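What you see is the complex with one protein chain gone and the rest in place.
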Amino acid sequence: MVKLITADEAASMIKPGSRVAIGGFLAAGAPETIIDALVLRKVGDLHMIVIASDWEDRGVGKLVVNHLVTSAQVSHLGTNKAIQAQMNAGEIAIELVPQGTLMERVRAFGAGLGGVLTPTGLGTVVEEGKQIVSCNGKDYILEPAIASDFAIIRAHKADKMGNLTFSKTSRNSNPIMAMAGKITIAEVDEIVEKGELHPEQIACPGVFVNFLVKTKES
Amino acid sequence: MVKLITADEAASMIKPGSRVAIGGFLAAGAPETIIDALVLRKVGDLHMIVIASDWEDRGVGKLVVNHLVTSAQVSHLGTNKAIQAQMNAGEIAIELVPQGTLMERVRAFGAGLGGVLTPTGLGTVVEEGKQIVSCNGKDYILEPAIASDFAIIRAHKADKMGNLTFSKTSRNSNPIMAMAGKITIAEVDEIVEKGELHPEQIACPGVFVNFLVKTKES
Amino acid sequence: MANDKRAIIGARIAKELKDGDYVNLGIGLPTEAANHIPPGVHVVFQSENGMLGVGPTPEAGKEDKDLVNAGGGHITALPGASYFDSATSFAIIRGGHIDITVLGALQVDQEGNLANWMIPGKMVPGMGGAMDLVTGAKKVIVAMEHCDKYGNPKVLKQCNLPLTAKGKVSLIITDMAVMELRSEGLVLCEIAEGLTVEEVVKATEADLVIPCVINRF
Partner (left out) sequence: MANDKRAIIGARIAKELKDGDYVNLGIGLPTEAANHIPPGVHVVFQSENGMLGVGPTPEAGKEDKDLVNAGGGHITALPGASYFDSATSFAIIRGGHIDITVLGALQVDQEGNLANWMIPGKMVPGMGGAMDLVTGAKKVIVAMEHCDKYGNPKVLKQCNLPLTAKGKVSLIITDMAVMELRSEGLVLCEIAEGLTVEEVVKATEADLVIPCVINRF
């Protein structure tokens, strides 16, 4: 069951070279405290699975500017010049994945599925080198699941079972990334007793969460 | 946007021969009021997509005993002798689908995906006649999306946007079936004004819902 | 783009939105449409980061860090708003549950192809949610300036930048014209006040089908 640890303990658990799925969308709902701890410990050679590369000084952008990321599966780089520069310099290998496809591929891994069939990207460079499968008379791209070693996510509140609630649009990719971590670490604003979260508001059940880290007040 | 109709209006909308995804699990969370209206109108020749065939006098079992179902995709028949008798007599065509696979296939249709790759059923009769796909070094069965014309579901409360909340384990397949209906009709206990549902408790956003029916008090 | 051009395009987009529609407006110019919804028309705006029921920009000082749109900008929530995760958000988009999406473009062509996510060797921001939106929405509208900043046409015979999706655009709204993809080709339906058909045709590389009657907007 879930265990409370420090951000530094979380960072020390993540070995260089790990595949890490990180929640958040343009840094909204990003686990900033754990990201800062990774930067402090210089945990490098990471493969990052994220919706966007955020900003140089916010969200996973901080991992990029500190040269801790060597490859990424990501849907949007537009707000971070550092990642574009590193990509052009050949320092980081980028697989651009349409956002909906990225979410389904991550969810598939967490759900024990091998992949999904999506129409997104048909007739574009996204389909290159991939198998096209016809189902019910339509063509789809076979998109394999994306595996990750760790998921690092951000939630609003946790109870002592690891159940999580989220606040508004900072939910975004967090519950999906949580499903996919072999080990999932959730950064939260507040930890409450069992039974104190409304059971119908739990958008990520504790079964997906292994460790909790309290957000550092800024 | 969503419109309030009577159960009889809902039943009159569903043409004989339609493919209908129906929420509920062993009749818990089943849309009984709409099912009763279908029985009353004798809407027949239905293809039913359900987790279980429920009991003869509860849930979708009532459609079966009234001979309104000619085919079904379903994971469990064990509580309903009528459907087993009709199957053995060749009156109803059954495709047995593992429950998790059924949910993913229905969700895939609602999510615009052509299908999913699942390990469930490998080495069993479930894989017969299906394509086996290797992904990341493991084998999976390619399971196509299941299309439906209508989804009939049950929720606890709706607001006037069609947003739905559910009560405990009566949620089950309802939000998934709701995604998959070209037209989705939700039976609810109570309809409240916009803004009266807690936004973090909405487990099925109104975008998936076309019509609301009030549950008949029993 | 000048504010008056933005307003003209925004108002024209808004005319496409019907009461009860679920709408996703892309970042930038398309969001201008939200300022021009006619009275009595109620539409629900989606933000693909996980929300339905997006309201107007908050007053200064009333921003909520947990309430942002797909461009990271602060927004508000209307009564009846709902929140969900990104997988559900794209299930809504890809599954055909969004009635209309309006997106900007680098190029669009007479086959309904759209290019709006990269210029090889120059700018690679990534496709974000655009490919799913264009693939999944029931109706795809492109809203953009008719020509690029050098005056070159953006409505082409065939896109030469990497595509966002193939053959999915059904309507193009620019500061000069409204063009619809129909079986007979790309039809010039409306032209802006003060322009002639010839001026529009000259600013367009695509073959335009010119009907007998062309309205003004």
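Labels for the chains are A, B and C, by order of writing; each one numbers its residues from 1.
The definition used in the following text is that a contact is a pair of C-beta atoms (placed from the backbone, for glycine too) under 8 Å apart; a residue touches a chain by one contact, two chains touch by 3 or more.
Please read all numbers here as calculations on a predicted model, not as lab measurements.
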*Over the full complex, note down every shown chain the hidden chain is touching.*
A, B
*Given B:31, B:121 or B:199, the one touching the chain that is not displayed*: B:121
*asked:* Residue by residue, what part of chain A touches the chain that was omitted?
replied: 1, 107, 109-113, 159-161, 163, 179, 193-195, 199-200, 202, 205-208
*asked:* Need a quick check: the contact residues on chain B for the chain that isn't drawn.
replied: 25-29, 51-52, 74-79, 84, 87, 96, 98-101, 103-104, 107, 118-126, 156, 166-176, 203
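Everything that follows uses one rule, which is that only the chains that are shown with their structure count from here on.
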*Across the interfaces B-C and A-C, which one involves more C-beta pairs in contact?*
A-C
*Approximately how many whole Å separate the CA-defined centres of chain B and chain C?*
35
*Where in chain A do residues touch two or more other chains at once?*
104, 118-119, 166-168, 203
*Scan chain C for residues touching two or more other chains and write them down.*
77, 83-84, 90-91, 93-94, 135-136
